[in-house]
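Note that this complex is displayed minus one protein chain, with the remaining chains in position.
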Amino acid sequence: MTSDIETTVWRALDGFVIEIPSWGFADTGTRFGKFHQPAAAVTLEEKFHDAGVVHRLTAASPTMAIHVQWDLSPQQRPQDIAALAKSHGVGVGSINPNVFQDPCYKFGSFCSPDADARRSAREHLAECITLGAQCGSQCLSIWLGDGTNYPGQDHLRRRKRDLQAALRDIHQQLDREWPAAALLVEYKPFEPAFYHTDIADWGMSYVFCKAAGEKARVLIDTGHHLPGCNIEHIVAFLLDEGMLGGFHFNDRKYADDDLTIGSIDPYAVFRIFDQIAQFEFETGARAPIAYTIDQSHNLKPKLEATVQTVCEAQKLFAKAHCVDRKALAAAQANTDVVGAETVLRAAYETDVTPLLHQWRRNRGVPLDPLAELRSSGLIERLGRPREAARERRHGSP
Amino acid sequence: MTSDIETTVWRALDGFVIEIPSWGFADTGTRFGKFHQPAAAVTLEEKFHDAGVVHRLTAASPTMAIHVQWDLSPQQRPQDIAALAKSHGVGVGSINPNVFQDPCYKFGSFCSPDADARRSAREHLAECITLGAQCGSQCLSIWLGDGTNYPGQDHLRRRKRDLQAALRDIHQQLDREWPAAALLVEYKPFEPAFYHTDIADWGMSYVFCKAAGEKARVLIDTGHHLPGCNIEHIVAFLLDEGMLGGFHFNDRKYADDDLTIGSIDPYAVFRIFDQIAQFEFETGARAPIAYTIDQSHNLKPKLEATVQTVCEAQKLFAKAHCVDRKALAAAQANTDVVGAETVLRAAYETDVTPLLHQWRRNRGVPLDPLAELRSSGLIERLGRPREAARERRHGSP
Amino acid sequence: MTSDIETTVWRALDGFVIEIPSWGFADTGTRFGKFHQPAAAVTLEEKFHDAGVVHRLTAASPTMAIHVQWDLSPQQRPQDIAALAKSHGVGVGSINPNVFQDPCYKFGSFCSPDADARRSAREHLAECITLGAQCGSQCLSIWLGDGTNYPGQDHLRRRKRDLQAALRDIHQQLDREWPAAALLVEYKPFEPAFYHTDIADWGMSYVFCKAAGEKARVLIDTGHHLPGCNIEHIVAFLLDEGMLGGFHFNDRKYADDDLTIGSIDPYAVFRIFDQIAQFEFETGARAPIAYTIDQSHNLKPKLEATVQTVCEAQKLFAKAHCVDRKALAAAQANTDVVGAETVLRAAYETDVTPLLHQWRRNRGVPLDPLAELRSSGLIERLGRPREAARERRHGSP
Partner (left out) sequence: MTSDIETTVWRALDGFVIEIPSWGFADTGTRFGKFHQPAAAVTLEEKFHDAGVVHRLTAASPTMAIHVQWDLSPQQRPQDIAALAKSHGVGVGSINPNVFQDPCYKFGSFCSPDADARRSAREHLAECITLGAQCGSQCLSIWLGDGTNYPGQDHLRRRKRDLQAALRDIHQQLDREWPAAALLVEYKPFEPAFYHTDIADWGMSYVFCKAAGEKARVLIDTGHHLPGCNIEHIVAFLLDEGMLGGFHFNDRKYADDDLTIGSIDPYAVFRIFDQIAQFEFETGARAPIAYTIDQSHNLKPKLEATVQTVCEAQKLFAKAHCVDRKALAAAQANTDVVGAETVLRAAYETDVTPLLHQWRRNRGVPLDPLAELRSSGLIERLGRPREAARERRHGSP
């Protein structure tokens, strides 16, 4: 590794900030059941606590995304949330509305044929914006479960137009009340809807963003694609359009499996990061991308999985900055397919551990955060009082 | 339609018995939430009641499958279950163990690395066999959630061998205690496990069945295949091997969507039935196949969806018996691709409504069972007392 | 069927013009070989002859798409092509450039790193535009094979920008020289490129069209989607955006299988047509969509397959106009899922044969064009002289 590349990697790590989702610390599962973990977080305080643990171990996850429905109670004041975050050494990350779980959203939120559902969704978003503006968040991140299960169930274009109007309206409120915020719009091909999903792919998200206003950007969840989809191509395309807003990272083999990033196909993650590194290399500026984890761990201990994820993301991000850009450009210009591939693979196979250790030492965090966490006994220690608290609250663990 | 074909269809309908799953009447949903329905059944009695309604409307669903974990309490005696079923005009269908939901099955049941989990699963199966033998069921139907989420998580061949031994053991108990029963072994490529599933495809199910014993047969759930899989080919192959035991019917567009049969791709269902009809035409005997519905309706009213399903299945089954087998064989022998296809499509496009009406009139059921149910107000009437009962039981609906 | 619906269907059939591709009459195959048919067309004259046959049998296919590379020799003058078409009772349809087969396009056409390849592609397009303007075509239809086979092989954003510039340039030439023409831009996820394809999905096609100019529209090939993709949703979305330009119709089970439309999933084709019918019902105007067939028949006799395709498309198009739009809207507004589905399925299951017969009788064509062709002996009659001509030209059949 040349010292040029070392410098590049170091700077990349400095700028690589990975947001942790609050829901990554809570019990989740599949529709066939979830397996409770004693140390799973329930309260917002526990979640901020755990986010703080991850950040103290990695120095790479300074904010935690908030899922309004799951994390907050109506009486919680925005300023208290910000203070709570701060007390655990982190900040409030993106605000994630929930307009899919309440019975009123049975047939959709902004796309529902029921005006009351649409209004309710709009009100929830209004509250989210107020909240976000007051608790120091920088981002409103929208994922909808809207869709239909059967052909004919609803009028696809009517739904599109209602959604378009709602997003424009939300954007206007953002402009007025929360000008610092980005508006990220996520897409997903299926689940929970199984015939059509109103924002099914990046193209729909793109069109909705363009219609909504200039703060709106596409959010890519790596698990939200049909089989075979070339995600790094979408990344490159959106970067070129100035329309890539952020990521929800996870890995998958089949559907939206929500596994640990890089656990199934690490080279694919590397290739996404390579597109970003290439873009930043050429523009000389950091791409304004919000990196967030969005995984669901039914088997792995939550805290372990989160620390493992942050470290894995850092490793692959570092590798992507090891690409010899000059050699790659030369091979590409010569249509030297094997040569170009060899340059890319060399970066992927670079052992970046020494550099990561150096960076962590410099940041004052453990060289191997996952090993540190696993040997610390922390998860076991957290389990006991949390179980006890759960019992006090609900009468059962 | 010639009178020969009318006779064929009529006989086919006589023999086409569709089992209804108890869980099709209860609230179910996706991992993102479920939408409660007032008329959803909770108790076993309510489920048998609803199965009785479907059978009275269709004369085609004389049994209800039992999901042991979800339907029964330990104090329920097998003979009482049989009596309850009978009082609602139906019988007890297949027995479905549940070895995926209890915390002990976090890492699998028969495949778990934990001997306690394996023992627990074995004991549950032993109870299921005792129950099935005593309540007049004819079928033990096994679906496992066993699998792993991450590469390396467990030892694939160790799991295979433990499962193989367990199934052989179960088969022996069946032989001793419940000789009337078939043993059906279901497969599924993914969910709830997202890296590997221990019985991932029909081939694995086939090998496990062969090793277990002669009562064991493959169960095909139409939603449990990778994208593009030609299911009717598997049906034909297993029929030829004498190894097709039954179906769980549903439709899907993406993953295991559990939608109404024929709602996404009715021609595909027709082609499955065509393979069976062709087989029965040639052998002159009814193939010993257990037809069961296995759907999950989060949006459609449960009873409506079930009646719609039975009627749709009957319609497509009838169409499959309209194929002019002689003309088809002639075109196939002549490698007349367009001609053969035309024969098959003609059957698919045959309007079998008059024949279905005749058959239903003969059976004394409504000509249009779905319309009858929808206009009857039954679902609304059921909703009120069931909501009330739920409140009494749990303090909330 | 009410007489209102009969009128609707009749008008729909009147307006449903299906373009036939010249390459549908020539020998094609898979990469594993192609099976020669004696009656396969080789010369442009033979292709126009066959298109004329199809149109005389169906009264629904008045134009034939031209594939410049495969159909034309440099000495062919545009006006002669138009005259040839006319002499066979058809017109010249869309112009389809070929910038994927020549060795210079090994690494792409407009996206190639090689400036010569890009220039060559641009020149070919210029000639196509000149040709199209002079031979009475209304449409330039662009499909590119551009893409890469390996990660790193080329610079994705550089390719995008070169393609964007080329399309803008082409659009300008269209404006100047061929103002009557629409510019259709097709997308495809993979094949012949296997890592990334420069126009991989409808979203990319949309963005390229928007950047190119106002004549540019998205062309949907029904076989060019990843598994599970909801095509009718894309249709609805593009209709709402005013960006749907046309179709290449075929069916598939796996990849770009290029099978006969409706042969694998007829209900899916119906649902596409339903979105168009719904749109036209609401707007009261015909959507400006170019319907073209694009199939590859290695086993079916070419002429048979083409006539079968036209008839199948008409049948499904007619069914889509049988939807009771008022009843559907009412059910959708009431979130009556089963009710709405029932309305849609009723239309799909409507027997439109009598109406098709009436319409054909009125047009003076055979009631069953496929049966007529098959019994006519035409294909056999065509085979002999064509084989002989082939032998004269090449020394072997």
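A few comments on the model shown:
Just so it is clear, A, B and C label the chains in written order, and each chain counts residues from 1 on its own.
FYI, a contact is a pair of C-beta atoms (placed from the backbone, for glycine too) under 8 Å apart; a residue touches a chain by one contact, two chains touch by 3 or more.
Owing to the predicted nature of the structure, the values given are computational and were not obtained by experimental measurement.
Contact with the omitted chain, checked across B:113, B:213 or B:383, is made by B:113. Touch with the chain omitted from the figure is made, among A:29, A:213, A:266 or A:383, by A:266.
Of the listed residues A:27, A:304 or A:324, the one in contact with the hidden chain in the full complex is A:304.
Screening C:14, C:127, C:169 or C:191 for touch with the missing chain picks out C:191.
Looking at B:72, B:269, B:299 or B:344, the residue that reaches the missing chain in the full complex is B:344.
For subunit A, the residues touching the absent chain in the complete assembly are 227-228, 230, 253-254, 260, 263-268, 299-301, 304-305, 308, 337-339, 341-342, 349, 351, 370, 374.
Not every partner is drawn; the one left out touches subunit B at residues 106-107, 113-114, 149-157, 160-161, 189-190, 195-197, 200-204, 206-207, 225-230, 232-233, 236-237, 239-241, 267, 271, 274-275, 278-279, 328-329, 331-333, 335, 337, 340-341, 343-345. The omitted chain makes contact with subunit C at the following residues, 28-33, 35-36, 100-101, 103, 106-107, 145, 149-151, 153, 189-192, 194-195, 227, 252-255, 257-260, 263-264, 296, 298-300.
One rule holds for everything that comes next: only the chains that are shown with their structure count from here on.
Among the chain pairings, A-C comes first (most C-beta pairs in contact).
A separation of 40 Å divides the Cα centre of subunit B from that of subunit C.
Counting partners per residue, subunit C has 227-228, 230, 267, 337, 341 as the residues that reach two or more other chains.
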